[in-house]
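Below is one structure. I have some questions about it.
All protein chains but one are shown at their positions in the complex.
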Amino acid sequence: MNISFHSPVPRATNEKSRKKSGKRHGGNEVDMDLDDDHEGVVLKDPTIHVVTPAEVITTDTAFMRGHGTYIEEEKVLSSLAGVVERVNKLISVKPLHSRYTGEIGDVVVGRITEVAQKRWKVDVSARQDAVLMLSSVNLPGGVQRRKQESDELQMRNFFMEGDLVVAEVQAFFGDGAYSLHTRSLKYGKLRNGSFISVSPALVQRCKSHFHSLSCGVDVILGLNGYIWVSAHVPESLDEIDTEQVYSNKNKDDITPSDRESIARVANCIRALAQEFIFINDTIISFAYEASLQHALKDMHKKEIMHEIAVEAVSAVDNMKG
Amino acid sequence: MALTGLRIDGRRPGELRKITSTTSVLSQADGSAYLEHGNTKVLAAVYGPREARHRALVVHDRAILNVEFNVAPFSTGERRRRTKNDKRLLEMASFIKQSFEPVVIAALYPRSQIDIYLQIIQQDGGILQACINAATLALIDAGIAMTDYVCACTAGWVEREAVIDLNHIEESSDTSEVTIAMLPKSNKVTLAQMESRLHVDKLEELLSLASEGCKQIHQVLDKTIRDRAEDLAQKMAV
């Protein structure tokens, strides 16, 4: 039998490493600053910087804390799991998944949940229902008409519970709730199509959120993740037709092929959302192209949705060069 | 405890069972997580922050937290159905609520409500710890601001040895067991729960063992969250 003896490991190295780890375990401030890159990872990594709750984003006191962060012992820490965003000295963390947090001027799609005193409550996927004041809508019979008591009594004739509207964020209330307005002909009640809800993070701020795709389908990309896909309606700035704004009637000439296109676009958006890909008019068009090789009814199969999304992404990449 | 120093399921005293977890598993909820802690399986769903359901509950400067805890009738060895008003379930819900209240930054969400729904699918000891860990994941998945993770772990005396993460058999053999929920960053404890007799001298050891367990659990949870976040961030960057 062979018995081999190993020479003992030199004590010195052992001691050293233990010392080092012990020191780090103590975790006093000086040590941590040395360990952490003083620059903060944000600046070092130009690509995506993902953080999780309670992670130190930077120890540099020159930075200001933005959304999704908090300060403890002069360090900026993340309170969310998401991507670090830096604008000059302002550091914020954008969550990948959350309710809608809006800005003034955002185009949103919402659903009326309640008719109250001189106002409607609107679900916009935010942490509270938004408010649409009676005074913030255009009433039939002239844009500049004064509101009367009779208008208050017939508010349900304009919008009732369940109705979908597209509106703009006008202001914030003290408690953070949004105030909306529909004082433009492009805003108002939604008709002639179907509704999809995706994660708000997926809809980017763009110049326009109203798109007419080449396949004859209109899409409204609400920044709150609510999306309306509908049959194309030719734009008319006919002032006389303000009665129409509050009509519940869909147009009569939606053909089955129109419906198929709408369903196809809607399914493309669902496919992109499933794969967590940014949604804008370009990628929807590419996804639509990619989807044409599949039967419409197969489009809710997971593999096919994945395929369509992947193809759309590569098409966008090609376009960018 | 066998002579080898191994426990009934082959673990060492300070060893956790295998933890696997996934987030965003439900379509309707704002955030959700499924967590397996050994053979204990929990599903957590978070709704909110959303418009408070009952006007009377609205608090003007912060969100209210609401926890519901349910046990599937088939989750135990013997089938057992519990009603929604079971005192034990309500007590668990209140434990979970208390352990999250100091961590969720509720002041960011005035006048709203955050709901945490927990569903036990299978139990094999350590239900409370699994629920808290799953709820942490679901809250982060919902994008709700928290100052830290909340990680929970149990420790107990099994046959004169301090062990962590007790399974059902170890739990049922008349052990003194303590569950703690801890914030790994600050080492603060938000919950310590014990329902049996234990000599005060031994408590210290149990607590330190459990807090070690919490740290290990933190790493597992953080990996789940980070992997998912990185994956999504990559996809979105395309």
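All chains are identified by letter, namely A and B, in their written order; residue positions are counted from 1 within each chain.
To be clear about the criterion, a residue touches a chain if its C-beta (ideal position, glycine included) is under 8 Å from a C-beta of that chain, and two chains touch if they have at least 3 such contacts.
Criterion: contacts and distances are computed from a predicted model.
Enquirer: The hidden chain: which UniProt name fits, "Mitochondrial outer membrane protein", "Ribosomal RNA-processing protein 42", "3' exoribonuclease" or "DASH complex subunit ASK1"?
Expert: The missing chain's protein name, per its UniProt entry, is "Ribosomal RNA-processing protein 42".
Enquirer: Based on the whole assembly, the unshown chain contacts which displayed chains?
Expert: Counting the whole assembly, the omitted chain is in touch with A, B.
Enquirer: Among B:55, B:81 or B:197, single out the residue that touches the unshown chain.
Expert: Looking across B:55, B:81 or B:197, the contact with the absent chain belongs to B:81.
Enquirer: Taking the entire complex into account, which one of B:119, B:154 or B:193 touches the absent chain?
Expert: That would be B:119, which touches the missing chain.
Enquirer: Among A:64, A:254 or A:310, which residue is in touch with the absent chain?
Expert: A:254
Enquirer: Since one chain isn't shown, list which residues of chain B touch it in the complete complex.
Expert: The list for chain B reads 26-29, 32, 39, 41, 43-45, 47, 50, 53, 68, 70, 72-79, 81, 84, 115, 117, 119, 121-122.
Enquirer: Which parts of chain A face the unshown chain closely enough to count as touching?
Expert: Considering the whole complex, chain A reaches the absent chain at 111-113, 161-164, 189-195, 248-250, 254, 256, 259-260, 262-264, 266-267, 296-297, 299-302.
The definition used in the following text is that only the chains that are shown with their structure count from here on.
Enquirer: Find the geometric centre of each of chain A and chain B from their Cα atoms only, then give the gap between the two centres in Å, rounded to an integer.
Expert: Centre-to-centre distance between chain A and chain B: 29 Å.
Enquirer: Note which residues of chain A are touching chain B in the complex, please.
Expert: Per the touch definition, chain A meets chain B at residues 47-48, 50, 52-54, 68, 70, 72, 77, 79-83, 95-99, 113, 121, 123, 127-129, 175-177, 201-202, 275-278, 313, 316-317.
Enquirer: Help me check something: in the complex, which residues belonging to chain B touch chain A?
Expert: 24, 30-31, 48-51, 60, 63, 105, 109-112, 140-149, 183-185, 222, 225-226, 228-230, 232-238
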